[in-house]
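Left out: one protein chain. Kept in place: all the others.
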Amino acid sequence: MSALLETRQLTRQFGGLRAIGDLSLSVHRGEILGVIGPNGAGKTTLFNLLTGIYPPSSGEIFFEGRPIAGLRPSEIARRGVARTFQNIRLFRQLTVIENVRIAYDSRLSCSPLGALLRTPHAGFCERESVEASVELLDLFELGSLAEKRAGDLSYGAQRRLEIVRALALNPKLLLLDEPAAGMNPSEAMQLTDFLRWVHGKFSLTIVLIEHHMQMVMALSDRIEVLDFGVRIAGGKPDEVKGNSRVIEAYLGTEGELP
Amino acid sequence: MKYLAQQAINALQLGSIYALIALGYSMVYGVLTMINFAHGDVFMLGAFFCLLLVALVPVPFWLALIVVMAATALLGTLIERFAYRPLRKAPRVSAIITALGCGLVIQNTTLGISPYARPMPRLLENATYQLGGITITMLQIVIIGVSLGLMLALDFLIRKTSFGMAMRAIASDRAMVSLLGIPANEIIAITFAIGAALGGAAGLLYGMAYPVISASMGITVGWKAFVAAVIGGIGNMRGAVLGAFILGSVEVMTVAVLPSTYRDLISYSLLLLILVFKPHGLLGKPALHKA
Partner (left out) sequence: MMDGIKKHFIPLTLLLLGLVVSAVLPSTGLVNDYLQFVLISVAINAILCVSLNLVNGWMGEFSVGHAGFMALGAYASAILTVKLFPTAPTVLLFPAAVLIGGCAAGLAGIPVGILSFKTRGDYLAIITLAFLMIVKSGLENIPYTGGPRGMLGIPRLTTLAWAYFWCAVAFWVIRNLVYSKYGRGIAAIREDEIAAEAMGVNTRTAKLVAFVTSSFFAGVAGALFAHQLQFINPSSFDILKSTEILVMVYLGGVASLGGSLLGAGAVTILTQCLQPLGTWRMVVLPAILVVLMLYRPSGIMGYRDWAWLKPFFSPTPRSKKKKESNTTEGPQ
């Protein structure tokens, strides 16, 4: 299996704090990789590095064999890396469909001048963007909410919308940052089935940060464990479950390994 | 050489006044992260308060200074209480716009009351001294001395008193501070008062140095001090003083070499130039935050 995403000795410092240190991992095409670790382990920082929100202090990142460290987030998104955020970051004032269209639009080539003068080509782009977004929303049972303000949606619908928005980018790699945050165990298991379906339907590779251990164990093909910005363990879910270092890292914090 | 020394004293004088005003901008930015656009007009009112006071009751210099500082301190507190405090939780844009609006209201009200520039009556006998061929006036000594004194007092206040510590704490993490039982609102109000008092003092001193004052001074002079604060790194006290003396020197040099109409052009261009290369000012530090 080829590595879709690979990091080599990735490091990120914030002043005196080393959020990620010398991290080398790879994500294989088509797999679901779980990333776990106590709070502050650097998991979201890792996502931010992968999506280009800030550059690494040192080290390299490769996506589909090409280096992406230091590229703008919009460029990385266009190359096929999409994400959701730990605290939902929807465009709250905009409508549901506008949220999706914004992501979809990055696939369209429509020049600013065309937009300003509303050329026929710009009109076609608009139409395509609407139709594709409606189709996507319908798939996720959000179609009827298309014109609602995104900020007015229920929590669950917002989480779903964030995923739909990410999928509108037609990504190869989907990074999910705690998608089950704030959900009770049964909701989390529903999300697990949902994500499995999304994984298959859209032929994705998924990297998943989560604290709901049952969910991570059930979904992931492999798991990487971070603590203090460093990889402390990795492997199949069963291997990781019994790893003493991992248990130690979690001792005293929420999230018992089942 | 003598000419340079003479200009240096002029720069020192202008820089001192700018520094007093700039400190007000930086203090407020430090505790509230907002640009108090109205501060320049508080400075302007300092000069006008002095004018008003001296017209009613002839008082000696030091008394005028105290009264004016008290008056502007009160004004600063009022503005904070009624225009800024309600907007603490609002987006920053609202606060800046309100500040701009307040400043313009103050300026144009003053303009309405006093449409023409006014001369400032003498508060001090202006003796001149000769020091190795350089002329220095009593006025310049007073201005530089008083400014320096006030700056040192402020420095002491910030670094050695518990109030100063509270102020610095608020600048670091406002939410946390109230959880620790520190009365954030009161500290902020006092910070405004002190900043405004310094601005008022600057207004009085400015009026004495360049004895024609007008309502548009808030923008023409007050905003220069703002430029100085930004050049030094807004929010940073040392930066405010540094920026003030840099700007003062640049302006004095500009006026010596070019026609005076170039002054604003050079000052604001300097600001832009510095912001391009050092977006947070000379001594400013960008806020490091994890997304």
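Should a chain be cited, it is by its letter among A and B, assigned in written order, with residues numbered from 1 in that chain.
Quick note on the criterion: a contact is a pair of C-beta atoms (placed from the backbone, for glycine too) under 8 Å apart; a residue touches a chain by one contact, two chains touch by 3 or more.
Small disclaimer: the values here were computed from a predicted structure and weren't measured.
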One chain is left out of this view; which of B:Ala8, B:Ala70, B:Ala83 or B:Ala169 touches it in the full complex?
B:Ala83
Given A:Ile61, A:Leu137, A:Met213 or A:Leu226, the correct residue touching the omitted chain is A:Leu137
Touch criterion as defined above, residue of A:Arg159, A:His199, A:His212 or A:Arg231 at the omitted chain:
A:Arg159
Listed residues B:Phe61, B:Phe163, B:Tyr210 or B:Tyr262, member touching the removed chain:
B:Tyr262
Would you write out the residues of chain A that touch the absent chain, in ascending order?
51-53, 72-74, 77-78, 82-83, 85, 89-94, 97-98, 101-103, 105-108, 110, 112, 115-118, 120, 122-123, 125-127, 129-131, 133-134, 137-138, 140-147, 154, 156-157, 159-160, 165-166, 169, 183, 187, 190-191, 193-194, 197
Touching residues of chain B against the unshown chain: what are they?
33-35, 83, 86-87, 90-98, 100-105, 108-109, 111-112, 115, 219, 223, 227, 230, 234, 259, 261-265, 268-269, 271-272, 275-276, 279-280, 291
